[in-house]
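The next block holds one structure in the form of structure tokens; read it before the comments.
Missing here: one protein chain of the complex. Every other protein chain is in place.
First chain written, first letter: the chains are A and B, and each begins at residue 1.
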Amino acid sequence: MQVPARFEYERAQSVSHALALLDRHGPESRVIAGGHSLLPMMKLRLARPEVLIDINDLAELSFLGVEGDELVVGALVRHAQLLADPTVGRFFPIFHDAERVIADPVVRNRGTVGGSLCQADPSEDLSAAFAAVRATAVIQGPDGEREVPIREFHRGPYETAVEPGELLTRLRVPLRPGAGSAYEKVERRVGDWPVAAAGAQLRLDGGVIAEAGIGLTAVGAEHFAAPGAEEYLTGRAPGEEAFAEAGRIAAEDCNPQADQRGPVAYKRHLAGELVRRVLTRAAGRAAGRAGDRQAGE
Amino acid sequence: MQITVTVNGQPYTRDVEPRLLLVHFLRDHLALTGTHWGCDTSNCGACVVHLDATPVKSCTVLAVMCDGHEVTTVEGLERDGELDAVQKGFAECHGLQCGFCTPGMMLTARWLLDNDPDPDEGRIRETISGQLCRCTGYENIVRAVRWAAGHEAGRAAAGEGAREGTRT
């Protein structure tokens, strides 16, 4: 029977209460929300926190919606909530593409956006999706809030900018009127972690790419991003050849590891192929949304 | 620590370790053994129950997290001696063989029909895609859910009324 080792349990009533609990219990305490990353590790006893601080009651972290010119995603927003939200689908189809291939519908009922990002698994789809759209993470600590660009949030496998005593509270994603985005994943079976996956957002202006964001999952891309390919695309006309070249650059820049999902060469190949595909789809969606510009603005 | 969880409409107060998993709380503390356990890693779905009317994998939820919340298990599907349409559908369409995945499958199916009374085959397959069945090849599970949808539509049309609104 796989069961966690013993721990104490606290249920936070508010963000400040959660921070106070984190402060009181110190570095051996862990925050738990959906628990779908943490509990399996605790069952294997790879994680042995002394105290769990349950933040599921913090309704203030479940906010999901547009505020000003940003989409705000609370850390406690469930995967299912993000997937079901029509505003998210309209502005950021990349999130719906990604959520459709994250785990399964029942797990998505429980797992949270914040939990996924804080787990910082190199194979986490949302990390790449947020990297592609250049989100900002809002972290709250005893001394107040601070903001961290998502591309500085992940410091390495299973390691983030959230310090002991701090809590990720929300993500802020700038709305980019007229932009298109997409995400695609190759998996061995539905619900599996990706062999490789890629996400992209493109904003076109005057027939050229004004801004490109590319996220990569499970291929050892630093900060889940492909800056070389993004730079290459910026200012170019969108098109088959440009997208293929961007894929080639992204594949070259990533650093996949072999495992039972595939050898290095295959994962690198997928990085390129998937970048090419998501750029193509993102451009298509951007074109489809050209008339949307007014509404977005 | 002491918790109170409402299971199938009835509150239960128990003293439990914080690490107790919901699936074990239901099975070992409340003797509701209809909820099964199959994989430890939230991949198989044998342990699916409703937590506040939403299916979750109870092997990956702590019992203490359910303090003050409502849980529905397979034992709660039958109401006043009347089987749920989903239960009838599984028996009608041979939607089960060994029966081990069945409670979890039925609870997810119930949730699906509460949110989409007329799901097509693709929607059904996607909704149960986090739950493994080793016996049926899923064919008759899909048919069972379709049968239940049709049965409920028929009842609604016949003026018997849809289910009470508690499960939407």
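Everything below uses one rule, namely that a residue touches a chain if its C-beta (ideal position, glycine included) is under 8 Å from a C-beta of that chain, and two chains touch if they have at least 3 such contacts.
Heads up, the rule we're going with is that contacts and distances are computed from a predicted model.
Chain not shown in the complex: UniProt lists it as "Carbon-monoxide dehydrogenase large subunit", one of "Methionine biosynthesis protein MetW", "Carbon-monoxide dehydrogenase large subunit", "Dissimilatory-type sulfite reductase subunit alpha" or "Peptide ABC transporter".
Considering the complete complex, the chain that is not shown touches A, B.
The omitted chain makes contact with chain A at the following residues, 1-3, 5-6, 45, 104, 186, 188-193, 195, 258-263, 266, 269-270, 273-274. Even with one chain removed from view, chain B keeps its contact list with that chain: residues 17, 19-20, 24, 27, 31-41, 43-44, 46, 73-75, 77-78, 83, 87-88, 90-94, 96-103, 106, 121, 124-126, 128-143, 147.
By definition in this document, only the chains that are shown with their structure count from here on.
The centroid of the Cα atoms in chain A and the matching centroid in chain B are 30 Å apart.
Taken together, the chain B residues at the contact with chain A in this complex read 1, 17-19, 21, 24, 40-43, 45, 48, 51, 54-57, 60-62, 64-65, 67, 108, 126-127, 129-131. By the touch rule above, chain A contacts chain B in their complex via residues 2-9, 11, 32, 35-36, 39-40, 42-43, 52, 54, 56, 103-107, 109-110, 190-191.
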